[in-house]
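The complex is shown incomplete by one protein chain, all other protein chains being positioned as in the whole.
Up next, chain A:
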């Protein structure tokens, strides 16, 4: 099969599939960060925007993806999967969806790799952008924060859907035929959000004071089981020195942004659509980039770094500089914004204070420098009942804790909005709780009301007698009114 595909095409196709896989992971994880994504359009191609789409590359995510791929490409029988799961502050977790990038054996021999496949992969990425906002996990991920966080895990090999519960649904994002197989992208998502309904807990008295029910250790710590996955909003605190990515080499990969509309003499193929093909061996000039990477210019500011050596002869710039000096859109600010926005798992107290100083209404709930074991919820589980269904938890966090026995719902800890966490026992939360559970009105209690009813009935004849005696007064009153 491969003998019909020219070596250049095969190389291009492998590169497309590799970068498509990496961009797919970026889109999925960024869609579960819990914030709105915004990238700028640019009329001038920079050479670093694969598939002509402004998709930022979060370095940790690229690193995880490459680690999972381990130098292989998604192929027949080797699927790349991104698993999105939810983890509550109590430590319960649930798989929400699994995105699968698969390849099947159906080949499209006549398709043009450099042009048609590339453009169709671009359309497929756009479809992925749209569909990631549509599945149920999107809404959950937008509400993540205090009660739960969203984690991702990338794995390679066989697709595992058993963790999605019964009745999971599948949505197909799209397919692209290539000469070596058909790339398919799909998502299987959980529909049954009932969460550990057989979990037992004890009702307890309303809690006074501060509750620590947060993970405070970074997810890379050994406490977490290895298959939990990375949080979608986690940023490594030591990203600046790049030490985590020592394995990343200094070579750069640039993407093709140059197409031909007519068959020039150097062309390799002539296509039905008018011979759109790569023109090799043009001298590197400015922003022109070509897929034949041997001739690729030393494009400054490419935001993508490759992990393996493709035999590139060019020298790359320092990887740290690359990350900082990218030219397209506003990557420096956005990258810094990524690093500044600290998620739930950072153990740097000063960065947590940064959260509090940001204009977030729930900023006061961010944990404060609580690294000590006595506050670690894994060691001393808090008394409050955990959240049963995360969606319910987020909806009911305004304190329906004492609202009566509902066995299927477990309320999370009540933290009222805009209240400061002080150490006084009587805080706003306690006030709310008591206010919402007032003692019943005396007149509404059953035996008192029945008693008064009996009294009323007994006194009725007396009252009637009095009224009849004063009947003249009443008549005069009525006449006065008329």
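Quick note on the criterion: a contact is a pair of C-beta atoms (placed from the backbone, for glycine too) under 8 Å apart; a residue touches a chain by one contact, two chains touch by 3 or more; residues count from 1.
Keep in mind that, in the parts below, contacts and distances are computed from a predicted model.
Enquirer: Not counting the visible chains, the remaining one has a UniProt entry; which protein name from "Autophagy-related protein 101", "General transcription factor IIH subunit", "NAD(P)H-quinone oxidoreductase chain 4, chloroplastic" or "5-taurinomethyluridine-[tRNA] synthase subunit GTPB3, mitochondrial" does it give?
Expert: Of the names offered in "Autophagy-related protein 101", "General transcription factor IIH subunit", "NAD(P)H-quinone oxidoreductase chain 4, chloroplastic" or "5-taurinomethyluridine-[tRNA] synthase subunit GTPB3, mitochondrial", the one UniProt assigns to the missing chain is "Autophagy-related protein 101".
Enquirer: Which of A:65, A:84, A:131 or A:232 sits in contact with the chain that's absent?
Expert: A:131
Enquirer: With respect to the chain omitted from the figure, which of A:54, A:75, A:163 or A:416 is a touching residue?
Expert: A:54
Enquirer: Which chain A residues would touch the chain omitted from the figure, given the whole complex?
Expert: Within chain A, the residues that touch the unshown chain are 36-46, 49, 52-54, 115, 120, 123-124, 126-127, 129-131, 133-135, 138-139, 142, 171-177, 257-262, 264, 272-274, 276, 279, 287-288, 328-329.
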